[in-house]
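Below: one structure in structure tokens.
All protein chains but one are shown in place.
Up next is chain A:
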Amino acid sequence: MFAYIMRRLAVAVPTLLLLIVFSFILMHLAPGGPFTQERELPPQVLANLNAKYGLDDPLWKQIINYIWGIVAHFDFGPSFVYPDRSVNELVAAGFPVTLTYGSLAFIAAVVMGVGLGVVAAIWHNSFLDYLAVGISIGAQVLPNFVMAPILVLIFTLWYGLLPGGGWSFSDPSFWIMPVIALGTSYMASIARITRSSMLEVLGSNHIRTARAKGMPEHRVIIRHALKPAMLPVISYLGPVFVSMITGSVVIDIYFSTGGIGKAFVDSALNRDYAVMMGVTILVGALTIVFNLVVDVLYAWIDPKIRY
């Protein structure tokens, strides 16, 4: 197991480096620098600014400096647009918010999706099954940017139950709509995956054996069916996790929650390349780490996998 994790890390580190180099080169290819403004700066000022941010060094040196800053000091450099703030500060301000509603949505989607799928599979072709399938088919065409306006329309504009935007760590009523908007379509996907894999497992030989020896049904399901049925779900957790972070872009814009999605879009509109790169690299690192965790979990649950 240890060797497997090491081998995966050996791929993950170059991937991350590649992502950094790729986005760095992209940034240089892009027309217009961070100091391009409508009124052109005097050449001396521009030269001084470039010297201050190290932009007059050769490209390879800039890349090495940038990577060294991240590796050695976890420092993503200063923001190009707000000179008094570093990328770290800008990202750190939004990260806890994204983490809160993102992980809540993740947990909600997984728990409800698995629950719905298992119920549908156990009572296959019953009213409950049709209800669950109906919900999951309906929910999968409701991505976060569709759910968000609909939720605001119903809960804020029509019934006035929930605040239509903003964020507070102490008041959960601010959390509800972001979590629902973010989680719904993934809950649907997870429910569908769970249902079909559960149905397949319930029809397999070892379940028939367990039933034949007189094991009560709830134990058959919990001890013998659930674990193998979870494998496809686990391999889907990586993409879900990524979508939670990606979706934060929409959530932050629509609900003004102020997470890292907001930092990203603001910097995109300001052409603040330093912040954009910082967020992209951070998200990339999180993705790689999470995928690693998922793969390890998968290998641990599935005895057929030799790593």
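The criterion applied here is as follows: a contact is a pair of C-beta atoms (placed from the backbone, for glycine too) under 8 Å apart; a residue touches a chain by one contact, two chains touch by 3 or more; residues count from 1.
As a convention for this text, contacts and distances are computed from a predicted model.
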>> Given that one chain of this complex has been left out, which of "Cytochrome c biogenesis protein Ccs1", "Oligopeptide transport system permease protein OppC", "FHA domain-containing protein FhaB" or "Xanthine dehydrogenase family protein molybdopterin-binding subunit" is its protein name according to UniProt?
In response: "Oligopeptide transport system permease protein OppC"
>> One chain is left out of this view; which of A:Ile5, A:Val146 or A:Met215 touches it in the full complex?
In response: A:Val146
> Going by the touch rule given at the top, which residues of chain A touch the chain that is not shown?
Replying inline: 11-12, 14-15, 18-19, 23, 26-27, 29-31, 137, 140-143, 145-146, 148-149, 152-153, 157, 185, 188-189, 192-193, 196-197, 232, 235-236, 239, 242, 245-246, 249-250, 253-254, 264-265, 268-269, 271, 273, 276, 279-280, 283-284, 287-288, 291
